[in-house]
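After the structure tokens below, expect a handful of questions from me.
Left out: one protein chain. Kept in place: all the others.
Chain naming follows the written order as A and B, and within any one chain the residues start at number 1.
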Amino acid sequence: MRNVRPYVTGAIALAVAAIIFVMPFVFVALQAVKSKSEASRLDFELPEHWLFWDNLVAVFKARDYQLALAYFNSTLITVVSVTILILLSAMVGYVMQRRKTVWNRVASIALFMGLMMPPAVVPTIGLLQDIGLFKTMTGMILIQVAYNLSFSILLYRSFISTIPRDLDEAALIDGAKPRQIFFRVVLPLLKPVTVTNVVVQSIAIFNDFTNPLYYLPGKENVTVQLTLYNFQSMYTSQYNLLFMNILLVTIPPLIVFIFFNRQIVAGMTAGGVKG
Amino acid sequence: MTHRIKLILAGTSALLALVAAGPSHAEVTLSFLIDNNPDTVAAAEALVAAYQAKAPDVTIEIEPRAGGGEGDNIIKTRLATGEMSDVFLYNSGSLLQALKPTQTLVDLSGLSSQAKVDESFKAVVRADGKLYGVPFGTAMAGGILYNRKIYQDLGLSVPKTWADFMANNAKVKAAGKVAVAQTYRDTWTSQLFVLADYYNLHAAVPNFAADYTANKAKYAETAAALKGFERLKDVHDAGLMNEDFGAASYDDGLRMVATGEAAHYPMLSFAVGALKQNYPDNLNDVGFFAQPSDDAATNGLTVWMPPALYIPVTSQHAEEARKFVDFAGSVEACKIMVETNAVQGPSLIDGCDLPASVPPAIKDMLPYFEAKDKTTPALEFVSPIKGPALEQITVEVGSGIRQPAEAAKLYDDDVRKQAKQLGLPNW
Partner (left out) sequence: MTETRRRSRKSPYPLWFFIPAAIIYGVLFLFPTISSLWFSLTRWDLSTAEFIGLENFQQFFSEPFLVKGLVNTLIYAVTTSGLKTVCGLMLAVLLTSNIFARGFLRTLVFFPVLVSTIGIGITFTVMMHPTKGIINVTLKTLGIPGPGWLTNPALALFSVALVDVWKGVGLATLIFIAGLAAISPDYYEAARIDGATRLQQFSRITLPLVRPATVIVVTLSLIGGLRSFDLIWAMTRGGPGFSSDVIASVIYKQYQAGFYGLSTAGNVILFALIAAIILPFTLWFNRREVGE
């Protein structure tokens, strides 16, 4: 009896989880491969013809390949802002954790504000316009960096506390300059939390809808989430294309997740509980 | 690092621009922003095709946007952020005034096509004595589309009073059909009962528009104005609406009244163009009548001026844009549009006459225009203020969430915000 219990509970849990957590995705995938008339019925029946490729091409071609441009933009924003973010937040987290300075308190307060306070949108738009960065990719990238710095820095600060200072001192004795201590010794050791951070930030920035909505308007500036949102009004009667679009937007995080599953879980728990 | 990125970005955008320019050696590319109604899209495409045939070195890219309140906001935001297309389509009247045209739009008074435009239209694209727009389409009316087959089958006649209308509705409901289609997924469609009632309001209180603009009259305090909200409530309370009114779309509404699923659909007559695009076989089954008042003697149409084409001052191709807009306002363009979409009302361009055969819904409308005093321009054309939240308030009334008196008060508050933002005196 004792040996069966974990299996029974497991099986029940699996079934319930399947219904609650998996069904919506199955629903999306199913409608995405149907024809327009079949999809408009919105049921769970299997499609007569599997139109996966046709629908995929149709969605990509829509509005002059807007989805392709959106993918390019979203990827560019994500890659560049995450790179800058990792670099800057590691630098700050490192010095905050290692050095006793009054600036730490200032930085802590500033960071806490970043976690709590919602950004003031219209003043930011006004500011971006004055600098000339409104509706530019550069502006969007810098905004993503600014908005995600708090979380990132806290993550690094927490993790760096696990790296012994002896390493720094050893490198110092060896004649390393401060800059080199960081880039040659500490940064490589931060790889686990960096991987987690990259994954988490990339997904967050790729899935971000609100910030591009406000700060990156314009047809040439479309991002993936914005395209999905706009296609909603375009595809009012073409559910199959709408869901194919959702499928395409969901795929990158899925791929990232499959590859980095373990790291995400490990990193989140390590940084989260300690912090 | 940023410098390299700038280079990559510059290179890629240049590449993209090259690709987007296309194989036709286009010297100028104009961007043209329109709403996403099927009739608008069809008309715009026809116009663009005709113009590009005449001016082969110009390419025009059409971009559809959402309609209703969200569309208003897209327009306002793009203008405010300098993001606007070279040519854009938008309402005339008070919605135009909300854009501060003297600051944001190019003066189009000098266009040759303006000579043939009717004065009634010029009045609604004028600010500070200058003209800022060119008409796109015909005048249209707000009223009630009805399915003629249902009327025939049930032996109903066009109602001349609100009581008759409700009696017809009861019979339709008893016959198992939807009496009045409502489509609140597209929130702008919920406003019709209130807005189309303006003819009746104007007949009862002729000075309302002027007093309302001067902050002397309010919806909540004027019984005749409150009527519009009350009519919406009546329709809801009598259980006349389709079951999924909260989630149905404009397209659903058209389908219902065209195919006979529903008997009535309160809507603007531009819907006829959409019907022609999407339900051509049912076009002759749809008729139109004005929203009746409580009194058979007061029965007339509330008229909307068509939207217009505008050019923002920030356009990089203002000269080319002016030429396109001039063409769009010409008799030739008008005829192209009439051919594409059928007419939706009387034309505002002298020389662009209605074709011999028009769909029944339009035929129903024409007598009102031909008689005297049977039409009134809608409130948004005689007053510069229209509150942006009306469509959400009317959804509330139509869904039974809010009572008309309270809704009217809310709308008055909303109007006050808009008036203050516009800097109107007396508020």
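Everything below uses one rule, namely that a residue touches a chain if its C-beta (ideal position, glycine included) is under 8 Å from a C-beta of that chain, and two chains touch if they have at least 3 such contacts.
What you are looking at is a predicted structure, and each value in this text was computed from that prediction instead of being measured.
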Request  = Could you tell me which of B:Thr29, B:Gln52, B:Thr77 or B:Thr314 touches the chain that is not displayed?
outcome  = B:Thr77
Key: Residue touching the undisplayed chain, where the options are A:Leu51, A:Leu69, A:Leu155 or A:Val249   = A:Val249
Task = Since one chain isn't shown, list which residues of chain A touch it in the complete complex.
result = 6-7, 9-11, 13-14, 17-18, 20-22, 24-25, 27-28, 41-44, 88-89, 91-92, 94-95, 98-101, 103, 107, 110, 113-127, 142-143, 145-147, 149, 153, 168, 172, 178-179, 181-182, 203, 207, 209-210, 214, 224-225, 228-229, 232, 239, 242-243, 246, 249-250, 253-254, 256-257, 261, 265, 268-270, 272-273, 275
Note = Missing-chain contacts on chain B, rising order, are 69-70, 72-74, 76-77, 80, 98, 184, 187, 243-247, 388-389, 392-393, 395-396, 399, 401-402, 406, 410, 413, 417-418, 420-421
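Note that only the chains that are shown with their structure count from here on.
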Key: Gap in Å, rounded to a whole number, between the CA centres of chain B and chain A   = 40
Query = For the complex, which residues does chain B have touching chain A?
reply = 1-2, 5-6, 9, 12-13, 16, 20, 31, 36, 63-64, 66, 77-78, 81-83, 249, 251
Query = Contact residues on chain A for chain B in the complex?
reply = 64, 69, 72, 76, 80, 83-84, 125, 129, 134-135, 137-138, 217-220, 233-234, 236-237
